[in-house]
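Just passing along the structure, written as structure tokens.
A single protein chain has been omitted; all remaining protein chains appear in their positions.
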Amino acid sequence: MSYTKRLDKRKFDELRPIKAEVGIIPNADGSALFAFGKTIAIAAVYGPKPLHPQHMQEPDRGIIRCNYNMLPFSVTERAKPGPSRRSKEISMVTANALSSVVDLTRFPGTVIDVDILILQANASTRCAGINAAAMALAHAGVVMKEMVSSVSIGKIDDKIVADITKEEEDYHEGEGPTDIPFTLTSRTKEIVHLQLDGKIQTHRFAEAVECAKNACDKILDYQMRALKGEKINENE
Amino acid sequence: MQLPNINKKRIITLLKEGKRLDQRKPYDIRDITIETGVSINAEGTSRVKIGKSEVIVGVKMDVQTPYTDHEDEGTMVTSMEFSPVAGERYEAGPPQMDSIEIARVVDRGIRESGFIDWKKLCIKSGEKVWSILIDIYCINDDGNILDASAIGAVAALKVAKFPVYNEETGKVKYGEFTENSLPLTEHLPITMSFYKIGDKLLFDPTRDEEDASEARITLSVSLFKKEKAINSMQKGGITSIKLNEMDEIIKESEKLYDILLPKIEKQIKAIKK
Partner (left out) sequence: MITEENNMEIEENIESDSKQERKLVIPGETIISGEEYLPGDFTRKEGNDIIANRYGLAEVSGRVIRIIPISGVFEPRRGNTVIGRVEDINFSGWMIDIGGPYSSFLPVSECPRFINRNDLAEFSGIGDVLSLKVAGVKKSGIDLTLKSRGLGVLEGGRIIKINPHKVPRIIGKEGSMINLIKDSTKTEITVGQNGFIWIRGELDGEEKAIQAINLIVEESTSSGLTEKIENFLMGERK
């Protein structure tokens, strides 16, 4: 049985209901929440501030230090608290994605701490985290040439879809599931984060890219509206 | 910026006149809001705000072998962390002393109060019992996280539902929930922390007030045969508490219990999971 209709009845290029808001953590220099349906991420930015110990400093630039973590109860089977290899990897790809749009030469020897916490998980957690982090960085007044937007593109059986759910990740009929998280810059549409898990024919990759571009355009609009003061909650 | 000396002195001067930086009186509480069902993959969750302080608490359940000296009783483990999002002073890393203390004090307040009927968590004596795992996360620290954590834990327990359990295979079906609540008594245990700054006491400190304080007494109170009883206590901080200060604390805790209990009960009444 091939994947002709999505499990949650969405169109192939349709995102889940989005929640987006800034300013949710009073202590932070910048903060935001971003949710794809049941996947909820919050991000807080502290900095730029002097980086200690001094030997970690770069002489001509600052660094972005990202910490991605999930609440143990954000998933159905409790995840042991503390960093895992997975969360460390996600922290790294997130920091790399954000570093490509932030002007790090502005404050040498400093660090911008980007802390991401997943409150509830149903796939695409790293993408929700990156979207929240980008909003939080902008909200914090960090100098950046453009925004970044992130989405998980999937090939479920032979269908290219936007914003996959956990149920779709577990769909093993036909060609099975392939998860391709993308993060694109807002103006130039360049790739600053890309991973892939599964199998996709080489001639079909361009379709996935096209789907990502369209999805990221939509996501950018939500990020912009939230930064301009809207409290978006399509779940209501 | 860490607390400047002159701000600490100002806090003490104001307290001498029964005043605080935010115009509260020494035993006034900030606004408390409690939401439940904030993270749906868990058996029970809550989000508590006291002023700008905010914690999220989750209850997960598992089936385990019981302790050998309590063969027919369920078990409970409480953990607490300050997420790095909560404040500039919190960096990623293993739980520090303050979060370990909060976890253990919150745990004792619940455990000793008889709030949970441990025997009703027994599935098969000596072999299988339910285990409750409480995870507390602070996501914004403006003081008094200990009390906020305790309220959050009680609220999450109150709305928690057992997951589906297959007796034959002995496996829990996570993500599927029953309609059954945890075996809890009616009366909520209330944890209250009193902080000493200079030689004055106050309740529900902001972050600055907590930084300015040098000693703390936390007590957990519940009803025992219709009387208020103290189930657990903990002294924190590096300076001493005088005996007459202890008297004042116990007196105030009785008053505050009567104020806090209805406030908290009313808000938990939303039986969303």
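Order of writing sets the labels: A and B. Residues in every chain begin at 1.
In this section, contacts are C-beta pairs under 8 Å (C-beta built on N, C-alpha and C of every residue); 3 or more make two chains touch, one makes a residue touch a chain.
The model shown is predicted, which means the values in this text are computed figures rather than measured ones.
Asks: From the listed residues A:Tyr3, A:Phe73 or A:Phe107, report the one that touches the chain absent from this view.
Replies: A:Phe107
Asks: Which of A:Lys11, A:Arg86, A:Lys145 or A:Lys199 sits in contact with the chain that's absent?
Replies: Only one of A:Lys11, A:Arg86, A:Lys145 or A:Lys199 touches the chain omitted from view, namely A:Lys145.
Asks: Residue by residue, what part of subunit B touches the chain that was omitted?
Replies: Residues 1-10, 13-14, 17, 19, 21, 23 of subunit B touch the chain absent from view.
Asks: Tell me, which residues in subunit A touch the chain that this view leaves out?
Replies: Against the missing chain, subunit A presents residues 29-30, 47-50, 62, 101, 103, 107-110, 138-147, 185-187, 223-224, 227-229.
One rule holds in what follows: only the chains that are shown with their structure count from here on.
Asks: How many angstrom lie between the CA centroids of subunit A and subunit B, rounded to a whole number?
Replies: So the centroids are 32 Å from each other.
Asks: Could you list, by residue number, the parts of subunit B that touch subunit A in their complex?
Replies: Its residues touching subunit A are 38-43, 45, 52, 56, 58-60, 62, 79, 81, 83-88, 91-92, 94-95, 133, 135, 137, 139-142, 174-175.
Asks: What part of subunit A is in contact with subunit B in the complex they form?
Replies: 25-28, 31, 38, 40, 42-44, 46, 49, 67, 69, 71-78, 81-83, 113, 115-117, 119-121
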